[in-house]
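Missing here: one protein chain of the complex. Every other protein chain is in place.
Labels run A and B following the written order; every chain starts at residue 1.
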Amino acid sequence: MSRIQLDRLHKTFQRHVAVRDLDLTIENGELLVLLGPSGCGKTTTLNCIAGLEMPTSGRVLFDDEDVTAASPHQRNIAMVFQSSLLYPHMTARQNIRTSLAKQKLDRGETDRRIAEASSVLGIDALLDKLPSQLSGGERQRVATAKAIVRQPTAFLLDEPLAALDAALRLTLRAELVNLQKRLGTTMIVVTHDQVEAMTMGDRIAVMNEGRLEQIGTPDEIYNRPATLFVAGFVGSPPMNLIAGEIAAQEGRTPFVAGDLAFVPGTPIGAVGPATLGVRPQHLHIQADAAEAAIPVTVFAVEHLGRESVVILEDDESNKLHALVEPGFAGRVGDRLHAAPDPAHCLMFDQAGNVLSHAEPEAGGAP
Amino acid sequence: MSAAQRTAELSNLRFSLLLALPVLVFLLLVVAYPLGYALWMSLHEISFFGGYKATFVGAENFSDVIDDRKFKKSLWITVRFTLESVALAMVIGLLIALVLNRKMRFAGLVRTIVILPWCISLYGTGVIFSNLAKGQTGIGTAIAYALGFDEAVNVVNRQWVIEVLAVGNAWNMAPLVAFFLLANLKTIPSRLYDLAAIDRMSRLETFLNVTLPPLRFTLFVFTCITTVLSMKLFDFIFVLSGGGPGTASSTLTYRIYKESFKDLDLGYGAAMSFMLLALILGTTLLLYAFWGRREARSI
Partner (left out) sequence: MRIRLSTIWSWLALAVVVIWTLLPIYWFLKNSLLTPDEIARFPQPLYPLEPTPAAFFNIFGFEYEMADGLVRRGSGQANQIIRGLGNSLIVSAVVTVVTLFVVLPLAYVFARLDFPHKNKLLFAILLAVALPPVSTLIPFYAMYVRLGLSGTLVGLIIVTLTITIPFVTWMLIGYFRNLPQVERLARIDGFSRFETFVKIIVPLGRSGVAVAAVIAFLFSWNEYTYALLLVNGTTANTLPTAISGFLFQHPEPSHLAAAVVLTMVPPALVAFFLQRHIAEMNLVDPVR
């Protein structure tokens, strides 16, 4: 168990900067998800924590001890790689045993741990099979067993569920979280899937272009995104982002975009180009025109059962998403109006930083 | 690298050096040293009679080679032999691959038979084809007699000896070509053939549009390989025709052998060797420039 700190971690490959001066603390026993699009530096960050990659500058600390130069094995971390990489020529049991090859344990203890790990993951029947004889989910379980027998200081998982089908992903991610909570071991999961991040993480660190955009609980990331990038990346269907301008008018500061003139719930001091963000559940559809509503055409209606997603198109062909009751009767081509809920709107400045929250709060990090 | 960045593990570079350096030194010894020595020899007149003696003659060996009519003839024989060998090996290799590319019983046995010629030595191939093509023992004679003629059919003659050599060489090389083309063929999804059928492509169109494109890079590489192999071929020719009849099949390799080891003119032979090496490298570069570069880009 340990607390992991990254101190101004910087990594460049030739001329490409993969991770840019990253400061990050992962608390003891926490499950942190590193979330971001591909190429954002999240896997490089994980590799630096693992010791597979040497940072160009900066330090990695485990429980305040500098391990930047230590080998992965000295750090005693366990790692599960993309598509559950295993040694293809070894059986599941041999794969798990190899984790302990350098642990100097006696044979009895090794066998006991393998038995325990395989019963925890329910893979007893698979131990003598080769990875090529296992399904994707089974391989994932074996890879996890290989990780836990080590009794490591931290689990590092690189897109552990990416290669699996949707139903299996749902089961396995719950299993992983359950396991982590029972063992109480620090875990870092890298993923590009925001649903996976929201469902698994105690906290989520959103990365983009080598930088940390925001770190916080799933609730904070979803409801109080610190940047335009986080707002757009997290949430499904995605948040509606409307580019416009904050105008100065007789004491009010309305947001203006085309026909829309809209007064946010909280007053904003700044004036200039800005982006309005509103989640689909807070974009209300109405038949009548209004100053605070955008004229739109129905582009598509997706019935999800419990609710429906309406995809709308404004006059500049920008797509907007709205969540509606399942009884929504609109048809493709209907002319309607979409009104953002002033109480649940976010404003971002030109640099992409948030200007206000429905409940104002300073900064993103807790 | 700063001191703080020294890791507990070996870096790529140090590990590579540790593992590969001794080997590279060895390779340098057995490849670069003889090559350098050959270069040195090509600039000398070397005699063995009355003790080993080397006299520096500059580029004389090279200019002698260029003026040598026998060299020009050998050059032409090499080019003709190579062209025929490569064309035959590629076409036969492709045909074998197409024939093998379907589900069949005893596939393992058939494939074992097909690869056999490649496993057999080149001198063995030489003996086999000499037996097959010469008048005394040849299959041509046997067939002629079976059909009622009574004349020996000998194709190891001035006119046809190079074609006999090319066929034997192709017989030996084609299996390798076939196996690698076959591996490529197996990666073509059968859906693509369904699509071609839906688009009502003829057999030829299907071959050109579905089968051939994924093979093209392999075809290029093996054209290079078979070209190089044919140009450097010696033992097969030595056994089958001994460069004859007369000098009808004296390829460059055979001439180099004769100048160096029969006439013991090592400097002259070395100079000719460099000509051959230049021919081999030049041809591969040309193949790359006019064909390979396009294929490499299209992948």
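In this text, contacts are C-beta pairs under 8 Å (C-beta built on N, C-alpha and C of every residue); 3 or more make two chains touch, one makes a residue touch a chain.
Computed from a predicted structure; not experimentally measured.
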Options B:A89, B:M173, B:V210 or B:M231, residue touching the unrepresented chain: B:M231
Given A:I26, A:A78, A:A274 or A:L323, the one touching the chain that is not displayed: A:A78
Chain not shown: contacting residue from B:L43, B:A87 or B:V127: B:V127
Sites on chain A contacted by the missing partner chain, in the whole complex: 50-52, 71-73, 77-79, 81, 85-89, 98-99, 101-103
Missing-partner contacts on chain B, residue numbers: 9-10, 12-13, 15-20, 23-24, 26-27, 30-35, 37-38, 41, 46, 48, 52, 92, 95-96, 99-100, 102, 104, 108, 110-117, 119-124, 127-129, 131-132, 136-137, 139, 141-142, 144-146, 152, 168, 171, 175-176, 179-180, 182-183, 217-218, 221-222, 225, 228, 231-232, 234-235, 238-239, 253, 256-257, 260-261, 266, 269-270, 273-274, 276-277, 280-281, 284
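Convention: only the chains that are shown with their structure count from here on.
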Distance between the centres, which are taken as Cα means, of chain B and chain A, whole angstrom: 56
